[in-house]
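Note that one protein chain of the assembly has been removed; the remaining protein chains are unaltered in position.
Labels A and B are assigned to the chains in the order they are written; within every chain, residues are numbered from 1.
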Amino acid sequence: MTAIDTRPKPAETLASRYSTFLRRRASLMPTLSAVVILIALLIGARVRFANFLSPGNLSALLLDNAYLIVLAVGLTLVIITGGIDLSVGSVMAFTGILCASLLAQGLPAFLVVPIMLVGGALIGLLIGVLVQYFNVQPFIASLAGLFLARGLAFVVSLSSIRVEDPAILWLQRTRWSVGGWYITPTGIIALLVVAIAFFVMHWTRFGRTVYAIGGSEQSARLMGLDVARTKILVYVISGVCGGLAGLLLTAYSGAGYPRNGIGTELDAIAAVVIGGTLLTGGTGYVLGSLIGVLVYGTIKKLISFMGAEQSWMQIIIGALLLVFIVVQRLIVARSQRRGR
Amino acid sequence: MPADTEVPPVVEMTGITIRFPGVLALDGVDFALRPGEVHSLMGENGAGKSTLIKALTGVYPIDAGEIAVAGRRSVFTTTADAQRAGISTVYQEVNLCPNLSVGENIMLGHEHRSARGIDWKATHREAAAHLESLGLELDTRSQLSTHSIAIQQLVAISRAIVLDAKVLVLDEPTSSLDRGEVERLFAVIRDLRGKGVAILFVSHFLDQVFEISDRITVLRNGRLVGEYAAPELTRAQLVSKMIGRELDELAALSSVADRDIDRAGNPVLRATGIGRRGTLEPVDIDAYEGEVVGIAGLLGSGRTELVRLLYGADRADSGEIQVNGKPARIHTPRHAIDHRIAFSSEDRRAEGIIPDLTVAENIVLGVQAKRGAVRRVRKGEADAIVAELIQALGVRPADPTMLAGNLSGGNQQKVLLARWLATAPELLVLDEPTRGIDVGAKADIQRKVAELSAKGLSVIFISSELEEVLRLAQRVVVMRDRRKIGDLDSSEIDLDGLIDFIAHNGSETAA
Partner (left out) sequence: MRRVIRHRLFWPIVALLVLIAINTIARPQFIGITVRNGQLYGALIDILRNSAPLMLVALGMTIVIATRGIDLSVGAVMAVSGAVALTIIDASSDPTGVGTVAVAVLAALGVSLALGMWNGLLVSVVGIQPIIATLVLMLAGRGVALLITDGFITTVNSPPYSFIATGYLIGLPVAFLISLTAIIVIALFERRTALGVLTEAVGINPEASRLAGVRARGIVFTAYAVTGLLAGIAGIIYSANIRAADANATGLFIELYAILAVVLGGTSLMGGKFTIAGTVVGVLTIQTLESTILFLGVPSAQSPVFFAIVVIVVVIVQSPRLHAWARSAFRARARGAASDSSIDHAKVAS
């Protein structure tokens, strides 16, 4: 009879510790490999450019990509449920130009910011309803969201609008420094979003439902979880993140621009996948997506340091994405074969 | 230990009738479950077993009859309703979330929460306690998918305990388990029974049913055959109640089966030691020219698994195949087709018919696939083949432009058969070709098979209807629990004898 006591034993060897770790946290492996890649990149960059790892540069690494971090977090939740949201870049642009336009018309910042978030939420709600109640594939539903948001962005304004509002600009211009390190409110917002998402995903029933849906939607439903509400909510959250990213980007660039974020959803998806989230759903970590964005940002910085053309950026990200996906596929194929 | 019949039942189903388009799935079935008993539901495919369970678990609505749980009339519109009434189901596919931990799966939806979020320590502690009450000690923080199906099933059962189930429905729980795992499962079941849970056990493994059940209910063709105390029923009686005897309309065909087969030369197909780890023990089987070999056995005995290996639908781990005396590599359906072997699957909807294509397109598909994508079968040629086969097999309506999905089951089966006959095979492998189709179509298909074999076509076919097997086949290969237990000459055995052979461990007769 096979022994079924698999509890970790007190006197442990390194090997048994490792195997316990694997049994509990195998899905962390892709994320860990992303960390390894990030470290390798940073070390490699340091070798090539002596000042790459300066506190100033590292701080900039986080802050230049704050908007992408927020987008990636929202997108991570959607992808874990097995869906996808192609609208995030357009929602970011739409809410950004909306913000700039409303501010230019004299609305105070404390009204404009909630309006932005609600705008993002509404588009997310539309997508969620299409997916959940009309059984539309997430790809198509979020495509409609993309069209809608992008078009609306141009309806708000055909050209860019500068932002003069001091409250918004404060988000980007203020710096709190310690030594050479510095951070801006936008950076804090981004990190806060990550922290909140981290807590929600691992310590609330909602977050666990998100994972459950990704593991097996039918099982989650049979187990009595509120699948419908959760699925719609993740798209709403992604929309809100789009709105928040719009705020961050507008503060960063000092203007709203309807052409912002074209293709950004792809960068976000790439960052999420590189960070260890499987596109098939059920596995992934928001911290991993943070790492993924940092990898993205590091490559971007490296390319600009090397003076190479930005077009290499897209190629490398595409290639990296491919490598990750092929490896993911191989792992899945191997575990399928091992199974009964 | 068996439940006292004086105790009121925890579940009482009376006069349950369920209709689907064209089929009466359940006809006035009564069924009762008492607390503290293990009750098995038995019946072959199409008997109505799974329909009855789905009615109890809230998947299907009932057209007539009543369900009462703990004396109160209950109406289930969703699976959640049934769960709330205390009926928990553990399916074969183990409806849990493989990406979450064991403890989390057990406690999902019932985690310990505080103002600071989920208290994982307390949650895992409770999960471990539930597991322990079933005699299990698992690392509750390990991911569910890292455990075998057997363990996952036990986790699913633990979850049912958390939900305070009064009734536990176990649907084919032992299909993927080895002997030791089955024993462990049974220990858990006995433990739960002792605690007063009513357990509905569905399985086609006769030995296991007799080992664990207190009572057995038999269904056939949507009707209740009877409810029996397990110790009072013999295996042979059970099998014969499940299979039953049908009016033999085609006695005339039995003379066809009495043909002499020339077994001097090479068989069209010879498989030696063909098997696949986890699904089939190594089997020897062969078929000669003009011979019809029937494969008999109950559900789960490995019949379908065997023929899928012969046809390349699945890949064998062991053994080899010879076609006409020469070694043949059959790893994919294409290989089999190239060796002129044709195969008709038992699940004609999922694996056979292409519903949105016309009858003509479906029939020509086999020939077309052989020719490749570029060289299209010319319209005149295709029309001729299609017309001839529609007529020969009696496909109704005889309209080649009709969408195959709109035909009745029997006619769909004929279309499938036509597809393969169009490729002029040497060996035809059929899995349950007459299951679930009307008597007229059945007769047509059986007649055709007999005709073709008389002309030299070799046929290997699986059927749950033993009369059909004895009627058409010269030889009968008997399967049981994933291995071959006999290779009989059909002229030397009758229906009772065959039932007997299947029911008992039987003396092995190596082919």
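Just so it is clear, a contact is a pair of C-beta atoms (placed from the backbone, for glycine too) under 8 Å apart; a residue touches a chain by one contact, two chains touch by 3 or more.
Just so you know, these numbers come straight off a predicted model, no measurement behind them.
The chain that is not drawn here is touched, among residues A:L53, A:V155, A:A195 or A:M306, by A:V155.
Of the candidate positions A:I161, A:A255, A:I269 or A:V286, contact with the unshown chain belongs to A:I269. Residue-wise, the contact with the chain that is not shown comes from B:S345, picked out of B:T174, B:S203, B:T304 or B:S345. By the touch rule set out above, subunit B reaches the unshown chain at residues 59-63, 75, 77-79, 311, 313, 333-334, 337, 343, 345, 350-357, 361, 365-366, 368-377, 419.
Taking the complete complex into account, residues 84, 126, 130, 133-137, 139-141, 143-148, 150-152, 154-155, 158, 258, 262-263, 266, 269-270, 279-280, 309-319, 321-322, 325-326, 329, 333 of subunit A touch the chain not shown.
The working rule: only the chains that are shown with their structure count from here on.
In terms of their C-alpha centroids, the spacing between subunit A and subunit B amounts to 45 Å.
Those residues of subunit B whose C-beta lies close enough to touch subunit A in the complex are 79-80, 83, 95-101, 104, 108-109, 111, 113, 116-118, 120, 136-139, 141-143, 146-149, 151, 159, 176, 180-181, 183-184, 278.
Residues 1-2, 4-8, 20, 22-27, 199, 202-205, 208, 211-212, 214-216, 218-225, 282-283, 340 of subunit A touch subunit B in their complex.
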